[in-house]
Structures are given as C-alpha cells and as structure tokens.
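Only one protein chain is missing; all other protein chains are in place.
Per-chain numbering from 1; labels A and B assigned in written order.
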Amino acid sequence: MTNHWVDIKNADLVLIMGGNAAEAHPCGFKWVTEAKAHNKARLIVVDPRFTRSASVADLYAPIRAGSDIAFLGGLINYLLEHDRIQHEYVRNYTDATFIVKEGFGFENGLFNGYDPNTRSYPDKSAWGYERGEDGYVLTDPTLSHPRCVFNLLKQHYSRYTADVVSNICGTPKDAMLKVWEAIAETAAPDKTMTIMYALGWTQHSVGSQMIRTGAMVQLLLGNIGMPGGGMNALRGHSNIQGLTDLGLLSNLLPGYLTLPSDAEQDYAAYIARRTSQPLRPGQLSYWQNYEKFHVSLMKAWYGKNAAAENNWGYDWLPKLDIPGYDVLKVFDMMYEGKINGYFCQGFNPIAAFPNKAKVAAGLARLKFLVVMDPLATDTSEFWRNAGDFNDVDPAQIQTTVFRLPTSCFAEEDGSLVNSGRWLQWHWKGAEPPGEARTDIAIMAGLFIRLRELYRSEGGAYPEPILNLDWPYLKPEEPSPEELAREFSGKALEDLTDPATGALLVKAGEQLSGFAQLRADGSTASGCWIFCGSWSAQGNLMARRDNADPYGMGQTLGWAWSWPANRRILYNRASADPSGKPWNPQKKRLVWWNGKAWTGTDVPDFKADSPPEDGMGPFIMNPEGVARFFAVDRMAEGPFPEHYEPFETPIGRNPLHPDNPQATCNPAARVFKGDLEVFGKAEEFPYVATTYRLTEHFHFWTKHCRLNAITQPEQFVEIGEALARELGIAAGDRVKVSSNRGYIRAVAVVTKRIRPLTVDGKTVHQVGIPLHWGFSGVARNGYLTNTLTPFVGDGNTQTPEFKSFLVNVEKA
Amino acid sequence: MSSQDIIARSATTTPMPSVRQVDEVAKLIDVSKCIGCKACQVACSEWNELRDEVGHNHGTYDNPADLTASSWTLMRFTEHETESDSLEWLIRKDGCMHCAEPGCLAACPSPGAIVKYANGIVDFNQDKCIGCGYCITGCPFNIPRISAKDHKAYKCTLCSDRVAVGLEPACVKTCPTGAIVFGTKEAMKQHAEERIVDLRSRGFAQAGLYDPPGVGGTHVMYVLHHADQPSLYAGLPDDPQISPMVSLWKGITKPLGLLGMGLVALLGFFHYVRVGRNVVEEDEHGPDPAVHQVDPAVHPYDPREPRV
Partner (left out) sequence: MDMNRRQFFKVCAVGLGGSSLAALGVAPPTAFADQVRHFKLARTIETRNTCPYCSVGCGLIMYSQGDAAKNVAQNIIHIEGDADHPVNRGTLCPKGAGLLDFIHSPNRLKHPEVREPGSNEWKRISWDEALDRIARLMKDDRDANFIERNAAGQTVNRWLSTGFLAASASSNEAGYITHKVVRSLGILGFDNQARV
C-alpha cells in the first residue's frame, strides 16, 4: 500500500476493483465503512461477481474477468476527453511533459521491437526519452509537443471509447458511465479516491499492467501521495509484505536490491548500473545510494569476511542466467525432472500453484521434499491416495518426504509487516506442541550441519558457506531480537560527520536510519529499508502509542513503518508545488514551514529542500516525478494495452481482431506443453474465476473447526441464467472441468452473477472458491487449482488464476 | 449479576427484587454495514466454547443452515432484486432479540429457567430447564433450540458473563465493520438515528429502526434499509407478537393452579415425544442430532415463513 489501512477513512471515494476487501480483509475494510459513515464517502465496486464488498457499495458494476485494462483505459480516455484531471498535479508531479524518442510506436496491438519467435521485445531502445545536450530529458511544459507523454497517452487511449469498452468488458454502458463520472469528481485537488486491489488484479497474464493502469488513473486525478488516496495493494498474507521487503524472491536481495546477471562479472559495473542518476536537474533519485545499501547488506551477512579487497563478497552471490527462477519456472523444471530437492516452509504448493496435475507430477520426480509447517498440509501428503481428490499410487512415488513441525505465531516472538508497511512486534504466549521448533531453529540447525560437513569434507564452492557470519549467542537457535537488530543495522566503526568530524554513532551502536549507511564497510544493515526499526532507542517495532493528535489516523508512535516511519509514500505530493496542502482543512499531511518540511506524517522527502528548488515528490525515480510512460521497465510496453486472457471466451481481441499475435499478452512466457492444454471456448464455454471466502484463509482454516463450521463444504457459484440453461438447482452437485482436470462441488445458484454480453456473445461466469483439499477438519474436496492454467503475468509470473475457461455439468 | 438484578422470572408470581436501577443495554445490528463475514458467529462459539457439527453446503452461504443448541447466532442471506432491477444482498444476523416482554419467559413453565435482568438481558438457566420447548413456542422469532445432548434449551445470552463484568458481548467486539454496536438502549437509538440519516442520503428513503412494539421493544435492534418491509430480511417478522397460545396458557394457569399440573403432564407428553424421536434418530444418515427439529405441533407459526 502506498497508504495504510486507517488512512482509508480520509477518502472521499473508495474504488474496490481487482479485490474484495470486505471478504478478504474485513478488519481493514472497516475503514471503508468509517469513510462512508464519517466522511460521507461513496463506495464503488467493480467485479465479475456481486461480492460481499458490493453488498455495502453505493455503486456496483459487473465486469468480465480479465478485461480491467479496457475498463480503466476507457476511464483514462473519459478523464482526458472531458478534461477531468488534476492539471497542476499532472504538469508538475508526472512525466506528462517529458518528450519521448522519435522511434517509439504502437501498431495493431504491438509496440515497436517485437519478436514473435521469442514472444518478447528484445529491443526496447525506442521506449525512452529525448535527451538534451546536458544529458537531461527534454520536456514541454505547455504539453503541446506531439511526442510529449501527455499527448501519446491521449492518443493511445483515444481508442477506448465507452462503446468499445462496454463491448470488451460486458459492463452495461450506463453503469460504466456512472462509475466513471463518480471517479472523475475526485479530480478536484481537495478530493481523493483510494483504489483497493488485490489478487483480482495480480493474477492475470496482464496483471502488472492492470495495476499500472489503475495507478495512471490515480495520477491523472492527483490522488497519489494524498491522504485517503493512493494505490493500495491489499497483500494476502500476514507477512508477505515483509518477506518481499526482505527479498525472498528468486532475483532479489533484501530491500529491493537485485541479484547480478551472468553478464555482470564486474562489481563496479553491477553497482553503476543500479546507481540511477537524476534525469532532470535537482532531483533526488535516491537509488544513487545503492552501493551503501549493498555493502551494508554484505557486511551484515558476511561480517569481516566481506571486504573491499573481495568486492564485499560479490562472487559469493549467485548470478542469474534468466530473469528469475520463479515458482512456475521451478515447477516446470521439476516436471522436467531437473530438480532433486525442494523445501516448503509454511507453503502448500500443490494447492497454491496452477495445474495441480503438473505440480503433483513434479513433486513425484523429486528425490527429497522437506516440509516445515505447523499443520499437516496437502503438499506433505501429495503421495497419499485420497480417492478422487488425490488419485495417486504411493508405491510409484519415490520421493523421500520429511515433515518438520514448526511453532505457530502464538508460540514465538518476532515482527510481521502488514500491508501498510508497519513492522509490528509480537510476543510468545505458550510453548509449541510436542517437539515443534521455530523456523529459525530449523534453518540454523540445517546451516550448522552443512557448514560442518563443508568444513570436514570440503565440497563444491564452500566459501560463501564457510564465510557466512554467524555471531549468535546460541548458534543453534539465534534469538529473534539478535536477528532484528542485524537487519536493522549497526555501526561497525565510529561514524563521524565528514564535514565537521563530529562523532555521529559509536562503533557497535544501532543505527537510527538508512541515511547513516555507508559504502566503505563501516556500517552493516541486513535490509536497508528496515534500518532504524531497532535503533539505539530500542525496538521501535514494539511501540504501542496509539495517539493520533491530528485526527488523521497516522499514529506515528504505533510500531514502526518503513521507510523511516513514513506512513504515506510520496506524501510530498499532498502539497502543491509551493508546499501548501492541496486541502488545508481535511487533508493536511506535509507542508513547507519556511525552513523545513513538516507535517502530520514524516515527510517522504528531503526535509530541507525548499519548494522553489523544484525537487519532485517521487524521490526514488530518477525523473523525480511519476511515470505514465513506463520506459523500458514493463515487458509488454510503456502503456498498458488490453489483451485477452490466455483462455479467452471470445477467441480474439476486439481491439485487434485481425492480429492473432495481439490476442493475448504477447510478452507472457508460455512453457512448452502448456500452450497445448489451454482450453478453447467451443469445448469450455464459461469464464471461471477463483477466489477466497471470508470464512476461510487459504488452506489453513480447513484445519480449524470453527471455520469449518461456517463454510463446511466445497461449492461453486453459478448465475441463475446459466443454472436454468443447464438444469441445475441450488444444492445440486456439479462437475466443473477445464482442459487440465475436473472438480465436483455443490452448486450455489445466485442472482449475483449475471450473464454479460461480450463482443456480441453471451458470456457466463462461474465462481470457484479455493479452500478445500484432501486434508483437514472441513469436508474434504478437490484442489481448485486442478483447473487453473500454468501461465503467468509477463512481468511477475503470477499465475492467471482469475480468468480461464471451464465447462459445467450436473454431476 | 445476581438475583437483585432480576426483574422477571419464568413461572414465578412472587414479586421480583428489582432493587438495582441500571441502564438498559442494547445491541444494535446495522444491516446496511453488515458484510456477512460470520465473525460474530465464530466469536460467539469461541467465547461460549461451542463447536457445532461440520455440516453441508445446501446451495447457499448460510452455514450452519439454522440455529442450533450450539450455534446461537448466524447470518441469513437474501438476494433481493429491487423494482429498478438492481440487486441487494441483504444479510441479517439472526439470534435472540432479548425482548422487553419475552414470549419465551411468559411461556416457560419451569420456575427460574428463564430470567430477565434489569439491564434487559433475557437469559436461560439450564439447571432449571426441563426441556419442554415451550420457549420456542413462545418466541415470535423462533430462536431457542433444544440440545439433543442434555435436552435443555439454549440461545444467545447477550454474553451475560461479559456484560456482568463490564465488557461488551463477544459478537459486538469482533464485528469488523462496526455493524454490531453495543451500549445503553438510549445511546443505540441515537446511533441508529445517525445511521438512518446517512442511509436516507444514499437513497434508502425507508431506512429505519427495528424495535418492535409488539414485544415491548427489544434489546437487540436492527437498522434496516427497508424498515417498511422487515420480512425481506429472511423472514424477520413484520410485527412480532407473543403467540396467542402462550396467552391462552397463561390465562388459565393463574386462576386454575391445578389445571397447571395437568398441563405439566401434557408437557411431559410432548417431552416424551421428542426424546423418543431423538432416540430413534441415531442413524447417521438421518437429520443432524444437534439440530432441534421444529415440531409443528408446538409451532403454530414459523417466523421464517411470513404470515399471509
């Protein structure tokens, strides 16, 4: 979230699209009801189903799953056509004035530089800015240059008229226009809309671009950086934000630092490439400090062994030959028999990943699988025959499976990062059952054994293992406090002010923030964005002062928020270019007091940069402003374009009916063998979408009696019209099949899913909740991912769980 | 709370102590804020240490399918199409209304099995319950359920144990959206007024408070978007009254104490019928034994079926 949960109460309008906050985040959704009750806010829900969020909405519009870019692209066109944008914001805080290179172009659904053989854009050189002789980007503050971003944006979305969009999305035109008009009202500088989205946007083959389109709408309306505004990703799990922040992804290091590629053999070049220089005069471009963060990380991991002489242990980091070994890639390799060992720490991939048959076949080809979990997961028993739910022959599966019991939240100390980026400490209340241990103890136990084996036997490249710093008082189980202090960071030598020579931090003391980090090896911090969470004052994550003196809901003394306890990102943009809040009555966040930036939140800005210096609010971007034009950073191109889901009910992209290359995401990766098992509408005529229910949490609560009582048995939701057509009554058992398998479940027949008219055809949508499996105290059922396709978003590789094709029959 | 807090007691004609003058409390359920998440159901069962059976999906979101002796509250979902063809998903938390004139208490033949406290809570005392089911007959909302395990009647206590020590009921505390609120009855009526103003500003001209006079008002009230049609909300009675059968029963017991004994014998007969039935329902394919089967003989009217 750019903002945070409580801040939603400051919104004038709430748009829930690509998510279902009432259902998946009920306690956060309270701030929507609060905005409605006490800020006269309106709530709009756009969703394929009339959800529990829709049940309390002022406006609801149905949409065909997977067509959100069209809906939002149409909204962009509407805002531009009707001149309903926040002009001053767009001109000063975005790249609207930037001039794009002459070679950039878009034709028949594809940007320039496409290679159909590799399904990618190998040459993105034209997706950039015109530079002046001084090296800075050329701009046109009058917005009249034909190649300024603003005009290119206008041109790109001019095709997205209300009729075209309604035809793609199936949204009735009157409902759509009502939604667009309500949203347009927040272009007023003193009004804000917040967008709340979740996996309903990420889980598409064009998911990242859906989110970008939403962000572009927010920029046109001047809603980013504002109280009650922002782009708010509602993360799915309690610490998925923290684990992402800590870089537990194939290509990342902590704090959104990135691993080198094979080509980056030279340490200095690796750093230089990530040290982005300002693209406009006077911009902060904070990634200029990349090396400070990187060296401090390597010092936290390798201690004294990381030194200038060995480039801070650069060779000890693995290098990538492809963009990343994401889960789809790894499970494809597993399926091909190229993976021998696999660890699942609190993760249930047989239930969570697409195409269960392929995932299960992959697991059966492993030599060993290690499951660490508090609960008996389906994955840990993938070899067990559970009848039709998991029809396997254990004797044929040669995988050795280890199952290690772990403690749960109630049985350990530590911190979690919520969706609003708050690091919150929690305390242990009881011992774990039986012999269960913490994940920390298990990882330490494995590491110590491996290190001992490499010490005594030698082996392949032992250096990074033997050199890893392990300074913990109990090496077999480091304490959470020691680890928290390590990722926050400390001075390794006395730190002095380079200008005055004054002592800033004594050697061994905790640092107060990332501004103190250095690239000379004198500081250590395991995750620079968490730096300061455990300062010399102690554990700030454990703070419990809930005072809210301004009534804005920022509670700066509660826990600790990254970065630097700032609660709303880009909050400099909540003030006009002269430094005064756009809405001085109700939306005061930060302002220039004549000497410094101050406010109800910690300014996310250089505190002493006066407004007249013109530093932009988007301090992480080298532009200093927000980007409508994504330059070369997105796989599909600089502007989002609507592409059909890989399993499309209409078989063509109505925007580019004559170009089959532009039907589905042209830059999405499709593995060999998966293309063949995409279903076609002739055989699988209905659009299916999967989701969670409020009564359950993924595949955990099927082990909890109280939750099993409230939603005991697997079901699918079918609209009344389709049910009538198929002769299905509520409570009947139905069989839902895709080209990859089938499930059987009870039919919930509902008025809440209505047929839509798309590209001249009637499209029925089917809703499939995902919480059941072949273990647990709830009634056993089929894993929903038996049905889903093995293809991901072109940038993140997040699987397309939200839109695929099925058939439905009475079972 | 102790006996000094009791202001009414089943089958008892001696004057109640009514010593303590306390504020009446109330729970207000704002249906327009309810998302049907069932947190209240779970919190209720967790606090009261109840675990109902893991049932089936019957083609709706309602689970369990009905109130039971182990499920004292549940969500009832109604899909309602308005005249303008727009859809409303009306979700109502069902449970004891804690009536000011409780039909259950009036109908109960066992002294002290049902009491009403000065703060408005109507509570069952299972130690004194004889399992006759008359409370179900007497309840215009069809709330109490007889347990197949101990043959006693159960229902929401408005968390009398929590309220007694100064806390709010478990369902109130947990409600994520603030659809359930708790306070003095006066404060809740005032809160309802503010909500009604907000709802009218959003186009619900008939928004209003449900505090039915037929039972003397209730200590569980609803804010409804369509207060003119309570029965839209899964059969919430439009104008609940205590069943005429209960009035009749009460009418003859007072002058004719001996006939009361005869009626007790009759109740024994009903009881025998019920217990006998439960004995033969051991078959695992039969109805769920934890669910009290509503006997039409003692139920002249089912509030879920609106009266013609």
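We take it that contacts are C-beta pairs under 8 Å (C-beta built on N, C-alpha and C of every residue); 3 or more make two chains touch, one makes a residue touch a chain.
Values in this document were obtained by computation on a predicted structure and should not be read as measured data.
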item	value
Of B:P109, B:P140 or B:G235, the one touching the omitted chain in the full complex	B:P109
Residue of B:R20, B:H80 or B:K128 in touch with the missing chain, whole complex considered	B:K128
Touching the absent chain when the full complex is considered, from A:L143, A:V164, A:A361 or A:A376	A:A376
Omitted-chain contact residue, chosen from A:Y136, A:Y454 or A:F671	A:Y454
Residue among A:A35, A:L246 or A:A630 that touches the chain left out of view	A:L246
Given A:Y78, A:Y160 or A:W422, the one touching the chain that is not displayed	A:W422
On chain B, residues whose C-beta touches the chain left out of the figure	1-3, 6, 9-14, 17, 37-39, 41-43, 46-47, 109-112, 115, 123, 125, 127-128, 130-132, 148-151, 157, 160-162, 164-165, 170, 173-176, 178, 253, 257-258, 260-261, 263-265, 267-268, 271-272, 275, 278-279
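Going forward, only the chains that are shown with their structure count from here on.
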item	value
Interchain centroid distance [CA atoms averaged], chain A/chain B, Å	45
Residues of chain A touching chain B in the complex	22-23, 26-27, 29-30, 33-34, 36-37, 40, 50, 52-56, 58, 60, 694-695, 705-715, 729-732, 746-752, 777-779
Interfacial residue positions of chain B with respect to chain A in the complex	32-39, 41-42, 45-46, 51-61, 63-64, 71, 79, 81, 86-89, 91, 176-179, 195, 198, 201-202
